[in-house]
Every structure is written in structure tokens, then in C-alpha cells.
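Removed from the display is one protein chain of the complex; every other protein chain stays in position.
And then subunit A:
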């Protein structure tokens, strides 16, 4: 007799057998979590998984997948974030549960566009591949049986004249032809009675293909529930935040406010500003003006490095007056918006300094703009010339351009950091222009400077608390009060009507 897997899980939960629910450290995420969870857990799980996937993305470009350094770095990240990292760990229930739930939450956030789906799929595949390959052979067998990878139990009485044939037999599990299409078509594997007998060393290809197909379909299915997801008041702000989020210090509260003097800015712009801000500063000095996008991006950056409001007003006014703006006009117009961005006027959508993700993904520059990310938005030829003018060695330029071609803009900036600071390894994962500045200063000043005591407000709720404004949606403040509210009924988004 067969129980459906859902019935079995429910039964297990009721019986209190936690291990039955998650018998393996690895899973295909076929069934959405059916329990209720608190809003707090919902967010923190999602944010942690997002951190994990971003680490995986970075590792995947900086190291060859599967090498020891890749594996050890990934393992330490998994441990840090409390995800399952070792297949054998017996009492892994909490980690497995977190893994399960966080995966499904991110599905909601990342099903929303083709780009997001592709990104999510790629990172989840890498994560799965790593974890699958870490399994011992016997655990692998158990997992495959549990996952019911479309093979039926082949009775042992069936003769297999497979010994010595290409592609194994003798102990290889039979796999349905549909799951081994590439091996089947190319005759790379032994076929009998409609099954392919895949040797263990090829089995991960099959399993991964299977996983990719399943997840891809599931994402498409979830995307169909998009309208209802987006109108779900509990979720919409959280999920939007996740899919555009930068997860790390937001540089909204500075410890070193007032430690920078205006006279230092020119020198700092060459030594410690990331290319985007250096470019903006240069443009400001040259044309005594910046358009709105540039003012926002650069102005908030300056706030992040410690410029006070008074300094900012002085800085911008001095420059703009050199241009076509007279003092009066400045005080009436531009000054207001500077005060605004320091939180002294009205309400604002977001006035934390922009992260790399935000700069790269939103508000691309047009003719006459100088904001954006040069690695993303500049013509590669122009970028090359600019790097040459900064006396970057040709081999370095080539490396940077390669990364740009591979769409790794932040890595290109990291490379730029390494080349301009003459270090081999930047030592951190670049996510934010202010981070670039801080690290650069640390390096140049021998670490005397700032300690990383920034408010770690990857958490959406806390971020709102530290700002005086609220988002257009009213949920965040109310959700604050309902911190223990349970989220129910989400599994409807994951199932076919």
C-alpha cells in the first residue's frame, strides 16, 4: 500500500517524529512547508538563505567549483548561517527545516521575472550539486530511493549481462530513459528494458538534470500565482525587498561622522573612492553640476563616508555656484533636497546610500548622466581608456574587461580595488560603494580607522525603525506589532489548481 508523501509527512508531524519529516540533509523541495511560521522567522530564514546564495554566486566565480578551497568556504558559510552542512549530522532537524522553508520563501521572491528565476535556479543548482557530491555512496543510494527518481524497483532476479559493458550495470541503479536522455541518445550507458543503468560517476548529472527540470517547472508554476502573491499584504513588501535586497551593513548610521574634511575629498576620490564615485566627483568638479541621479548616488555616498549635513551643503553649494547656479537658487532648490536626504525634510522613499546591486540594477544613466556603475553602464572601450588613464597595467585591464564581459560587475570593481591598492586578494566580497571606501581606508591607514559597527540592518523591519519614514505600504509598522503573527496558507502558491 502506498501513502502519499503528504499524508506521510503530516502523520509524522503529528506523531512528533521530527526525523521522519526530514530524513535526509538533502531534498528536492517537492512539497511546500505546511506549518505556520512567524513573520520574524519568515524574514530571517529568507535573508539567511539569500546571503548563502550570494556567497555561492561569488564563490562560483572566484573559485573552480568542487575544489577544496571552494568546498571549505561554502561549508563554513553553511555552518555560519545554520544550514545543513554535513550529511551525517543526526540532529539536524532545525537546519533542515530552515533549509526547506527558506527555499520556498525565496521561490516566491525569485519567480517574478525571467532574470530572477535564472539567477535563483543557478545558485540553487550549485548548492544542490555541492551537497549531493558530499554524500557518501550509501547515503546517495538512500537519497535516490527516497526521492524516487522515477525508477521502479527492478527485481534482483532480472539478469543483467552488463558486466564489463560501457556504462556499468552490476550495482548501478536503473534510471528512466527520460532522466538520462543525453547518455541514452549518445549510447554512453547500458540500456535494458526501457531503463538506463548509469554508473555512479555519472549519476550526479542525471540527478542534477532532474532537479533543474523540477525546480524550473515549479518556478514557472509559482509565477502563475504571482498576482495573488503580490496582492498578499503580508508578503508583498517583504518579497520585493528580498529580490532587490542588499544584505549587509547599510551605512545609514556612521561612527565617523565629521571625521572627513572637505579638503580631503579630492585626494580621497582618487585613493579610496570606487570608480563610480570617482567618476561622479570628477564630473562634478569639471561641470560644476550633476543631474538628479548623480546627486542622489554621490550625495548619499558622501553622507555614508561621514559628511555632515553642514559639510554637504557647503560642498555642493561651492561647486554649483561655480557653475550656472546662483546662491539664491541653490538655497531654494538644491539645499532643500540635500537636507531632505539627511532626513531633515518631509518624508523620503529611501535615503540610505545605494548598494552596488541598486546602482547596477536601477535607473540606468542616459546622455549627460554620470551615475550608475561604470563596469555595467560604460562602453567597454571607454572603460578601457579610463583605466589606462589611471595607469592600470594592461594585464589588469584585460582581467577587468573579462569580468565585465562575464557580467560580473562587482567582481570587476573588486579587481579594480586590487589593482589600485596593489593587493592580490581583496579579502572581502564587494557589495556597496561605502564598503569599498571603508576597506580602502582601512588598508591605507593600517586598520586604525573605522570598526565595523554599522547597524546590520539586512532585516527589513529594523531598517524601517532606523529611518523616520515609512514605505508607501503600511504593512511594515503594523507587522512590527504583530511580530509573532503566523503566516498561513502559503502552500497554495506552490500548488497547481
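Going forward, a residue touches a chain if its C-beta (ideal position, glycine included) is under 8 Å from a C-beta of that chain, and two chains touch if they have at least 3 such contacts; residues count from 1.
As a convention for this text, contacts and distances are computed from a predicted model.
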What does the UniProt entry say the missing chain is called, choosing from "Cell cycle control protein", "Acyl-coenzyme A oxidase", "DNA primase" or "2-methoxy-6-polyprenyl-1,4-benzoquinol methylase, mitochondrial"? "DNA primase"
Just name the one of A:68, A:114, A:193 or A:328 that touches the chain not displayed here. A:193
Using the definition of touch stated at the top, determine which of A:40, A:125, A:139 or A:177 touches the missing chain. A:177
Which one touches the absent chain: A:80, A:118, A:185 or A:344? A:185
Please identify, in ascending order, the residues of subunit A that touch the omitted chain? 1, 161, 165-167, 177-178, 181-182, 184-187, 190-195
